Every structure is written in structure tokens, then in C-alpha cells.
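One protein chain omitted, others in place.
Our next item is chain A:
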Amino acid sequence: MTDWIDIAELNDVPRRGARVVKTAHGCVAVFRTAEDEVFALDNACPHKKGPLSEGIVHGKAVTCPLHNWAISLETGSVMGVDEGQVSTYPARVQDGRILLDGTFLRARAVA
């Protein structure tokens, strides 16, 4: 059972950019690609906890601003030779609004 929470307008996040959503258990980064897809990931690189929302978005990936690790927005896994994993959360766009799945966001507490 999904519980979609209306977060903001799609246009509040720039193309090839990101903004954060604060939750009780830390920040979730919401990314928007050049093709207007949205993805939600924990806002912390598995390497040194760099804020992924501040990275450069290219294709469906983001490069962490601290040490240039590239993370797949779709799977949350680290690309290239480095290894690691970032939690991802269901996100979608409807009528120009960004929706996140509340059930998943709350499940972060137990995860």
C-alpha cells in the first residue's frame, strides 16, 4: 500500500539538480534529471557522507561533491571502481507535482 506524500512542484527543483527533504531521520535528496524524472535517495554518500544533493547530475547519476564518487540515481549503487550503496525511495511526478512514498520514508527509522 503506497502512501504518496505531495512534496513540492516539479519546477521547484532545477533540471539536472536536487533539493533536500527533511525527515525525522535525516535528509532525503530529491533529484530531477534533464528528462524530468525524479529520484529520491539518502542525502549521504557511502564514502564520507558527502551531501549528494549538492553534486552535479548527469544522465541518471550524481557525482558527490566531496570526492567525486558517482552514484546511480536509479539503484543508489556506486558506479565505477568504488563500491557502496545508498538507500533509494519511491518517487514520482504527477500533474507537475513531486510525490514521495510516505511508507518508505517512515520505514527509514527501522532500516
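General remarks:
Methods note: a contact is a pair of C-beta atoms (placed from the backbone, for glycine too) under 8 Å apart; a residue touches a chain by one contact, two chains touch by 3 or more; residues count from 1.
We adopt the following convention: contacts and distances are computed from a predicted model.
The chain not displayed here is annotated in its UniProt record as "Assimilatory nitrite reductase (NAD(P)H) large subunit", chosen from "ABC transporter ATP-binding protein", "Assimilatory nitrite reductase (NAD(P)H) large subunit", "Aromatic-ring-hydroxylating dioxygenase subunit beta" or "Rieske 2Fe-2S domain-containing protein". Residues 5, 7-8, 12-17, 19-25, 27, 30, 33-37, 48-51, 54-61, 63, 65-66, 68, 70, 72, 74-75, 77, 79, 95, 98, 102, 105-106, 109 of chain A touch the missing chain (whole complex, contact as defined above).
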